[in-house]
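And then chain A:
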Amino acid sequence: MIYALNMILFTLGLVIMIRESNLVKKVIGLNIFQSSIFIFFILLSKLNDSLPPILEDYSYDYSNPLPHVLILTAIVVSISTTSLALALILKIKKQFNTIDEDEISKDDQ
Partner candidate 1 sequence: MDDNVVIKIISTLMIPLILIFGLYVQFHGEYSAGGGFQAGVILAASFILYDLVFSNENTSLKLNTEIILNFIAAGVALYVLVGIFGLLYGGNFLDYSSLSLSNDASSGQKIGIFLVEIGVGLTVSGVMVLIYKMFNKSKA
Partner candidate 2 sequence: MSLILIHLIFLTLSLVMLYILRHKSNINKYHNFISFFSFVISSSIFLKRDLLLGTKVELIEVFDKVSITFYLDEIGIVFLLVSNFLWFLTSLYASRYLVLNDYNNQNIFYIFFLFAMLATNGIIYSENLFTIFIFYEILTLSTYPLVTLKKNEDILKSGKKYLFILLGTSVIFLLPAIIITYSLTGSISFSDPIPFSGVSEIILIFTMLLFIFGTAKSAVMPFHKWLPSAMVAPTPVSALLHAVAVVKSGVYILTKIFLLIYGSSISFMTSMQVFVVLICYTIVASSVIALRQDSIKLRLAYSTIGQLSYILLGVIILAPLSILAALLHFIFHAFGKIVLFLSAGIFATNFKVKNVSEMDGLATIAPFTCFSMTVGALIMIGLPPTIGFISKWYLLLGLSSSEEYLAISVIIISTLLNAGYYLPMIYRVYFNDGATTNSEIREDVYLVTPVFLVTLVGVMMFFFSTPIVSFIQQIGYMQ
């Protein structure tokens, strides 16, 4: 069920990226898209009734820490991508005076 919701998020992000011509909205779509995968990874590690994987004296069911670590890295990547994208958009705004993809492409001809 929750996987299905996740897939909806996935598709949503992808659709936004393809459909929108506004570059900033595209970046937002990209973020949604990325987040869906992050959630997917976190879901993988989840066990029912599990606790965080912190070392204690007694044993208990804990969720798998590895995907969390992976996603931490992936989030860093995602932040870098977003900031780079935004920086590029700023530069585009300066050059073309617009952030609409269609108008920039029109400028080509």
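In picking the candidates, the idea was that all candidates are chains of the complex that A comes from, given by their letters.
Following the convention adopted for this analysis, a residue touches a chain if its C-beta (ideal position, glycine included) is under 8 Å from a C-beta of that chain, and two chains touch if they have at least 3 such contacts; residues count from 1.
Everything numeric here is computed off the predicted structure, so don't read it as measured data.
K.L.:
Among 1 or 2, which touches chain A when you look at the whole complex?
P.N.:
1
K.L.:
For the complex, give me every residue of chain A touching candidate 1.
P.N.:
Per the stated touch rule, the residues are 52, 54-55, 72, 76, 83, 86-87, 90.
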